[in-house]
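Complex shown without one protein chain; remaining protein chains in place.
Coming up: subunit A.
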Amino acid sequence: MGLESSKWAIIFLVCWLYKNVSCNSVEQKIYVELNNTVPCVRLLNATHQIGCQSSISGDTGVIHVLESEADLEWPLSKGPNPPYMVLLESSLFTRSIMMKMKNESNRVAGVAVVVPNTSPPEFSPHTTCPNENTGVYSDNYGPNLAHCNTTVWNPRGNGLSYEEFDFPVFSLKEDNETEFIKQCYLDHNRAVNGSAPQYPLCAMQLFSHMHAVTNTPTCMRRNDINFSINPEMVCDPLGDYNVWGSIRPYNDTVFGHKENESVVIAAARLDSRAFFWEVSTGAEGSVSGFVTLLAAAQALREVTHAAPPTRNILFAFFQGETFDYIGSSRMVYDMENGKFVIDLDNIHSVLEIGQVAVHSGTNLFLHSDPVSRRNNTVNDENLVNNLQSSTAGLGFLLVEPNVSQPLPPSSLQRFLRAQPIPGIVLADHESAFNNRYYESFYDNAANLNLTYPSDLSPEEQLEFVTDTAKSLTDVATVVARALYKQAGGDESLVNTIKADPKIVTQMLYGFLVSSNNSWFQAVMAPELKNILKPSPPEYYVGVAMSSTPTRLVQYLLANLTGAATNLTQSQCQKPDELPNESRQVGVPLDLSVCRWIDVQRITMLTLGVGVAVLFTSLLVTYFISTKADVLFSSTREPASAAY
């Protein structure tokens, strides 16, 4: 009989001894834990903070399932049991409702949003004018074009991602747990005919305490305060690596201007974001762009080996573009300060691939900067001609937009801030974005109409060439041909350049459906295989160095453009850190628990009874002990001591 094994048996015993019939922990009778939740986190920039925050021990509130915007009156003014925890369907997750709750935040303990499996008609929590203060247009440069005065790029944007909320906001999936919450509300919290519901009520507690507050300088200063052996970091800078590679290798220890070197830069962005932490898929916003560029890079591999063009082509994938162009501004900074392999003067032209997958017609559009063209400081004509002539034999045309409108938000703007450079941004939208879910959690494979026949296994889906893949392949072919011509390559070989639809569809599958597939596994380094998951990777730039998309693009670029001559292997990665302006994010914790609120009456009663029992027993015992002699005097043992 070992005493060791009876240790945990005591726990079982405590459960049933004198109390319950079945051995349930008491905690399970009080709380239900919610597992599939995602918080909204706090982000800081140099002057402000955005995002959501809970108090340090979590926020508790009575559950209220919002039925309509008019129903908001109950939690905000009429309801007798504040604070309330408001549960919203996605159709009610609008700016007006959130702002009303923000104004009455002493009555609102938190918000939970139910994210459905099918996307609503449109939703974009980003601002209407993305990155308006950090692009090239300002009061000094094209003032009538700045701040989206001519073209509003994201008209559907409600700007919720850039608001500051003092209560936690979580997203819930549409599953059993959410049904349980709604049922709990219907059973107990619903007001019948306007009268107050009786206690006990269903309540919810949300924890998402963020240590980062105020703004970046304050937060970084607090990071430096070290009082203990284990200093606590209160915030981390957003940052990652850019990925770049060129068809002719550079010695990556030799920096600065290179004589007689002329480079065509082909750029795309890697990241996106959403209102909630890390759930960004950015299918149209970023994946369409960089997949096209990777396919173009692969298409150029053979012809650039056989007949190398005069100028070099540099493929650049920028991270952190969502947050005021972290990646591209760093590369420009390095070029200006002679810390990069080439210099701004070495750049011949820039071709950037923007959002290219959601067509509203058959044409794609070439955006350029009107200010520099008007001043004749740059000559985009060659690039435009090269692009337009590359569409021969494919089903669409490349058109320049009619009105004199600014560049859309793009990395090219950061290059133009430093120096006038000819550049074109290729996009599927003529003015406002076609993307109805810009920088939101609905910008996923469904937004690109990426559908597979239902009877295919995952490996078969990987190989299946979808229509989306076909259209992106055509775009990649155009880009590759134009780049080759722009780099001064042999004209007669241009028509042999074709992007491979199989590669494009495999990339789309890996980046938008499941990153844990056989092709990615073959391409990735063996020690990094565990970052591959059966879901799409998250494109939030994050605070860890080297997120999954960065790694994947790095290895894919090497795989698709590398050859037996090891062309770009050593140059495929360049460390990137933040320049002066940076955004910070707090360290989040998240846990949601659904629980009941106690009855005021019963608690006071319990306390009162307890205190009364204690005093009574003290009195009675004192009385008995002082009179013990008398009380217990009969049949006393003859030689016993006194009590």
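Everything below uses one rule, namely that contacts are C-beta pairs under 8 Å (C-beta built on N, C-alpha and C of every residue); 3 or more make two chains touch, one makes a residue touch a chain; residues count from 1.
In the analysis below, contacts and distances are computed from a predicted model.
Novice: What name does the UniProt record list for the absent chain among "Transcription initiation factor TFIID subunit 2", "Gamma-secretase subunit APH-1", "G patch domain-containing protein 1" or "Ubiquinone biosynthesis protein"?
Specialist: Protein name of the absent chain (UniProt record): "Gamma-secretase subunit APH-1".
Novice: Who touches the missing chain here, A:A307, A:A392 or A:V613?
Specialist: A:V613
Novice: Given the contact definition stated above, which residue among A:L44, A:V113, A:V169 or A:C202 touches the chain not shown here?
Specialist: A:C202
Novice: For review purposes, identify every residue of subunit A that touches the missing chain, sorted by number.
Specialist: Residue positions of subunit A that touch the missing chain: 1, 3, 5-6, 8-10, 12-14, 16-22, 26-27, 29-32, 60, 184, 200, 202-203, 205, 594-600, 602-611, 613-614, 616-618, 620-623, 625, 627, 629-637, 639-643.
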